[in-house]
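The block that comes next holds chain A.
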Amino acid sequence: MAESFFLLAATFIPLLLAPVAYFVGKKSGAGTVTWFSFGVLAVSTGLLALPALALQGGMSAYVESYQWSQFGNFGLRLDGLSLPFAMIIYILCTVLAIYSKPYMIHKIMEDMPGASRHENPGHGGQVTLTADQQSYVNHHMGLYFALYLAFSMGMFGTVLATNVIEFYVFFELMLVPSFFLVAFYGYGARRRIALMFFFWTHVGAVVLLLSLLTMGFFAGGFDFDTIRANAHLIPQEWLALIIFGLVAGLGVKLAAFLLHIWLPYAHAEAPTPVSALLSPAMIGIGAYGLLRLWLELLTGSYEQYSLYINMWGLATIIYGGAMALMQDDIKKVLAYSSISQMGYILFGLGSESVLGITGATMLYVTHGLGKAVLFMMAGSIILQTGTRSMSKLGGLAGKMPYTAVIAMIGALTIMGVPPTSGFMAEWTMFNGVLQTAANDGDWFRSAMFGFGIMGTILTSAYILWMIKRIFFGKIPEEMAHVKEASPYVTATMAAFAALSLIIGVYPDLFLAPVSDYVQGMFADYPGVLPIPEGSGLIEPAEGSSVGLEEGLSVGAEAGGNH
Partner candidate 1 sequence: MVDLTSTPILVTVILGVVGLAIPAIDAGRRERGIDRNKLYSAIAFGALAVAMGIVIFKVFTGEVLPAVAFSEGVLVDDLFGSFFAIALLLVSLMMTASSWNYWKGRSNPAAYYSLILLSSIGMVLIAYSTDLVMLLVAWELMSLPTYALAGFAKRDPVSNEAAIKYFMFGALSSALIVFAIGLVYGMTGTTNIGDSVRAMTNLDASMMPVGLLAVALFIAGFGFKMGLVPFHMWLPDAYEGSPATIGGLLAAGTKKAGFAAALRVIVLGMFALNADWTLTLAILAVFTMTIGNIGAIMQRSVPRILAYSSIAQAGYIMIGIALAPYSDQALSGSLFHIINHAVMKSAGFIAVAAVAVGLSAYSLEKYRGLAKRMPITAIVLSISLLSLAGVPPLNGFWSKLVLFGAAINAGPLVEWGPWLAIAGVLNSALSLGYYAWIMRKMYMEEGPDMSKVKEPRAIVAVLVFALVFMVGFGIWHAPLLEFASQAVPDLSFMSGAAPGPLGR
Partner candidate 2 sequence: MVDPIFVGLAVLTVGSAIVALDTKELIYGAIGLAISMLGIAGFFLLLDAPFVAMFQIAVYVGAVAVLIIFAVMLVRTQALFTVREDKGRKAAGIILMLFIMGGLGATLLISGLNTPGSFTAPPVDIMAIGQEMLTYYSPTLIVMGLVLAGAVIAALALARREDVEQKDERAS
Partner candidate 3 sequence: MWSKKMNELVDFLIVSVVLVAVGIYGLVVKRNAIRMLISIEIIANAANLNLVAFSRYTGNIQGQVFALFSIAIAAAEVAIGLGLIIVAYRLYKEIDVAEFRSMKG
C-alpha cells in the first residue's frame, strides 16, 4: 500500500465523476458542465502535479501500489518515463474541456433533428433556443463530457500502469469512450468510421495482449518489476514473437506505416476536441507502450531489432508526410501528419541511443501540444466558416488574426522550429540517431538519418502549404464576413502554444527526468549509447590557456602544411 493516494485519486476522480457530469449537463446546461469537467480535470492535474514536483526534486519514481489479484498488484507509477506522458495527457484534457464548449454546442446543434446546417455559422449558443432544443443540447453536452472524462482517465491510467494486464485494461478502457465520442459526435460516415476505428485498434490491442500474456507467463508474474527482473527467463524464440506482437499491436495504435488504415478516417471525422485528444495524446501511447513494455522490460532484446524500428519509422515519416500533401481537408492533413509524427517517434525509438529515445519521448510532448493547437485551429475554422476544405478557404489571417498566429506557433512546433518545444524534441531525437550511426560507422543508419532529417523538410512543406491555403492568399467572397473565434477557442489554443514555447526555451521540465530515467534504463547496456558527455565547461583560467597552447602548436603545424 502506498502512503499517499495522489495518483489513485487523479486517475479515478474523472471516472467516478463522469456520471455526475452527465447529470450536471442535463440539469444545469452546457456552461456549467464545461466548467465542472474542467474543474474535475484541473483538480486531477493538480493531484498529479504534486508527485510530479517530487520527481523534479530528484526522486526517481513515485509509486502507489495496491493489492489486486492473481495478476499482480494494481500500481500507479510516476517516473521519468511516464511523467511527460501523464502530464501532457491531463493538460490536454483539462484545457480542451473548455475548448469543447463552443465547439460541441455548435456540433450538437448542427446534428439536432430539424436543424439546418450552418444556420448559425460560428456562434453556437448565441441564438435563442426552444426549450426542447435546449434540453437536447444539455443532454448531449452532459453525455459528451461524461465520455470525455472517462476517455481522459483511460489514457492517463495507461501510462501510469505498473502491470501489463493493468496496462492493457486501461489501454482498452480509453478505446470505448473514444469510440462513442467519434460515433456520436463525428462527421461524415461517423458510425462506420467509429466502428472501423474501434475494430482495428481493438485487433491491435488483442495482439498486444497475447504478447503481454506471454511475457507474463514466462517471467512468472505480470508486474513490470517482475518481468524486468525475470526477462532472461524468456526463451529466445519466444522473445522474437513477443516483440513482434508488441510492435505490431502498438503499431496499430501508433498508426505506423501499413497499420494506419484507421487513423486518417478516425481523426478526420472525430469532433475536433476529440481529434485533438485522439491524435496527439492517444496514439502516442503506442510509443509509450513500446518504451515501457519493450525497451524497459525486455531491454536485452532491444539492440537486436532497433534497426527495423528505425526503418519503419522512416517509412512512416515519409509516407505520412507525402500523403498529407495530397489532402484538401484540413483535418485529413493533420491526420496524416500525425502518422508522420508517429514515424518520428518510432525513428527515435529505434535509435539505439539514450539521446534518441529521450527525444522520442519529448516528441510525444511536443506533438501533443502542437497537434492539439493545429486541430483546434481546424476546429476554429470549421466553427467560423463551416467548411474544412482548403480549396474553399484562403486569406483568413486578416479575419482571424489570433487563430492564425497561434496556429502558426502550433505549425512551428510540428515542424520542429525553435523556439518551440518541437525543436527540442527533434534535435535530441535526430542527434541520437546520428550518434548511433556515427558510432557504429554504419552507412545504412547514416543514410536513414539523412532521409529522416530531410523528412523534416517534407513536414514543413505540408504544414506551410496548409497554413498558406487557409490563412494566406485571396479571401473567397463567401468568407468576407468571417469573424475571429470566441475566446474559449483562442485562449485555450494560446495556452498550448505558450506551453510549447516555454518547453522549447526551457526543456528541462521534461527533458531532465526523461533523460535521467532513460539513461538509468540502459545503464547496463553499453550498446545503447549514453548521452555524449562534454568535456565540461572549461574553467577559463586554466582551460583556455591550455586550449591556447594546443591551438598554437596546431596552428603552427597548419602553417607548415602548405
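As a working rule, a contact is a pair of C-beta atoms (placed from the backbone, for glycine too) under 8 Å apart; a residue touches a chain by one contact, two chains touch by 3 or more; residues count from 1.
A word on the picks: all candidates are chains of the complex that A comes from, given by their letters.
These numbers were taken from a predicted model, which means no experiment stands behind them.
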TODO: Pick the candidate that touches chain A in this complex from 1, 2 or 3.
DONE: 1
- [ ] Enumerate the contact residues on chain A facing candidate 1 in the complex.
- [x] 68-72, 113, 165, 168-169, 172-173, 175-176, 179-180, 183-184, 191, 194-195, 198-199, 202-203, 205-207, 209-210, 213-214, 216-217, 219-222, 226, 235, 238
